[in-house]
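== chain A ==
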Amino acid sequence: EPRDLSLEPPSFVRDIWEGRLPELAQRLPQDPRVIDLPAMGRAPGHYGGTMRMLMGDQRDIRMMTVYSYARLVVFDLKGDIVPDILAKVDIEQGRIFTLHLRKGHRWSDGHPFTSEDFRYWWDDVANNAHLSPDGPPLQLVVKGERPVFEVVDETTVRFMWSTPNPGFLPALAGAQPVLIMLPAHYMKQFHQRYADPVRLGALIRGERVKGWGALHDRMARSYRPENPDLPTLSAWMPTTKPPAEFFVFKRNPYYHRVDEQGRQLPYVDEVTMSIGTSSLIPAKVAAGAADLQARYISFADYTFLKEGEHNGHYHVRLWERGEGAYVTLVPNLNVADPGWRAVLRDVRVRRALSVAINRRDINQVIFFGLGHEGANTVLPGSPLYDSRYDHAWAQYDPALANKLLDEAGLDKRDDDGIRLLPNGRRAEITIETAGDNTEETDILELVGYDWEKIGIKLYARGVQRDLLRRSVIAGNATMAVWPGLDNATAGPNMPPDSLAPTSSMQFQWPLWGQYVDTMGREGEKPDLPAAEKLVDLAKQWRRSVTPEERRQIWEKMLQINADQVFTIGIVNRTSQPVVVNDRLRNVPEVGIYSFEPGAYFGIYLIDTFWFEDGNAALEVKRD
Partner candidate 1 sequence: MLRYILRRILIMVPTLLVTSALIFTVMELPPSDYFETLQAEMAAQGEHADTSRIEFLKREYGFDRPPVERYFRWIGGFVRGDFGYSFEYEMPVRDLVGERLGLTILVSFSTILLTWLVAFPIGIYSATHPYSWGDYGLTFVGLLGIAVPHFLLALITMYFANVWFGLSIGGLMDPIYFNEPMSWAKVQSILAHLWIPVIIIGAGGTGTMVRAIRANLLDELQKQYYVTAKAKGLPPGKALVKYPLRMSLNFFVSNIGDILPTVVSGSELTAVVLSLQTTGPLLLRALQSQDMYLAGSFLLFLSCLTVIGVLISDIALAFLDPRIRLQGGSLK
Partner candidate 2 sequence: MKETASKDLLRIEDLHVSFAVHGQLNEVVKGISLRVPAGRTVALVGESGSGKTVISQSVMGLLPRNGVVHGGRILFADPAKEGKVIDIAALDRDGKKIRHLRGGRIGMIFQEPMSSLSPVHTIGDQIQEALQLHRPHPRKEARAVTEEMLRLVGFRNPHHSYDQYPFELSGGLRQRAMLAMALICRPALLIADEPTTALDVTIQAQVLKLMKELQSEMGMAILLITHDLGVVANMADEVVVVYRGRVMEAGTVDDIFRHPRHPYLKALLKASPDFDMAEGERLVALREVPPTAPPADLRHEPVLRAAPTPLLNVRNLRKTYGSKHGASIVAVEDVSFDILRGQCFGLVGESGSGKTTVGNMIMRARSADSGSVIFNDRTGPVDVLALQDEELRTFRPRMQMIFQDPVSSLSPRMTVLDIIREPMIVQGRGTDAEQKKRAVELMECVGLDPRFLSRYPHSFSGGQRQRIGIARALALNPDLIICDEPVSALDVSVQAQVLNLLKDLQASLGLTYLFVSHNLAVVHYMAEQIAVMARGRIVEIGPREALFRRPAHPYTRALLKAVPLPDLDRKLDFDVAFTGGASDPASWPEEFRATAPGSLEMIDLGGGHFVLADRACTARDVTAA
């Protein structure tokens, strides 16, 4: 019986022919997500090939989940949330979310993907006291209230709150998403409620875990796809069980996206990740060992990579980094030392420290002038961008800095020309940095020179990240170095949490953040008017319904942050080299390289990238 396999990926043909795999029509949902490549200015591609990537750590295989960016809903390049795995989302009053699945959508093992998978997660995981002692994820809890979950039909589920939950969809669309479904058919065998106790016991012993909870937890892990048996909805599915140094991901035959010709994505058959020391990755890349690589290569490697383009058969592109600032200096307003605390809480001091930095110099020396000298705020890629935030207190003006400091009461200096704090101690700041890249230390060194000119002495001290965090929270660290806003291309629909005290991970006000986060149980109540205002605004956003409302809130918050200089951004929009194999197509020339939103390559639809000579790529050495 003649069959039309012309749309099938060639690597599947044999399996289909021999009956191990159903034909395309049976594999795709009834209404697959169609990606119109020509409309995006991209070329439809060939099937085949292996996309090689290099990673520095076994845990980096989670990048596969990030890059492939298949989510219930996703951000598009305009910053809007659009359905992806879902066919449609209906929102009523910002508080009732009805999720419609695609009919006929299947997990990568061919099992149908249905509302049962949501129910299983909600009833048996999120609300199981053993598996989730703290209950469902925070994003699903509004002011302490859990949603009402409802299975409408086979392909429809509903989450309902009594007040709006604007954070719900962005959480689902995150690069590291909140997962609200699990492949129930697979997971049940590990769940005490469903599994045969004898078999479960054997599994627990086999995996050498403590109990069924740990077993379930381990088997269900999908962000870091360590369980090759776990069905997935991503473009590629893992096939290697760790520990390993080499991970292979194969195309998912039931993936839900197709190109405009109806051919199932992804184009590339296989993705491999080879694990090695991260510091060696630039060298390996230069030797042509990666087809698409941005992780673990930094701007400083650009020249070297550029020199190797010819031999390595790749091109280096410069994308723009999406943080609010490449590095920021974060004064700890909760520092234990009362002298410094008082000084740092004085906005004039923060402003002075900011304008004393010769950002141009830093940009020239370290980024060849390719970065942008500005504060830690949203970038032009964001609909909320306003150059006023960007320029606020980011000029180089040592005279102003001196004036501000004098006004703030640091007007006395010792013999070395170092200012004295009001309590008489020398104004020596030890900045703690977890920096393992040279740029960060270099920037600190340069800032040190600049600050010396205004009578502030800077010492840098390297510590481990966790210790840094600890010492910030404990109030031991006066100032820390940290990247700027994670998501500097945010739109109004994304939560503005990072602009206000909301979590203890915020080094400018860890205790205030903790206070808000724990609803007053721990930490300290914010006691700076500006900070209180920010807390307020963040709460307002949580209750907001319309995008316009949210936009206003965002703008106010950005304004306050810019004015108060809670964090001292130094350079933003710096460049991220992206190495792309000469044969790899559809990789945008320019882009924004950021985790949130965008999932690095995810937002650029990595499944539409393809190799010029797809099949030939299989023959190349995998290194």
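Candidates were picked such that all candidates are chains of the complex that A comes from, given by their letters.
As a convention for this text, a contact is a pair of C-beta atoms (placed from the backbone, for glycine too) under 8 Å apart; a residue touches a chain by one contact, two chains touch by 3 or more; residues count from 1.
Just so it is clear, the model here is predicted, and its values are computed rather than measured.
J.: Of 1 or 2, which one touches chain A within the complex?
T.: For chain A, the touching partner among the candidates is 1.
J.: For the complex, give me every residue of chain A touching candidate 1.
T.: 57-59, 131-135, 137-138, 175-176, 208-211, 213-214, 217-218, 221, 226, 240, 242-246, 248, 274, 276-277, 279-280, 283-284, 287, 289, 323, 434, 464-470, 482-483, 486-487, 505, 594-596, 621-623
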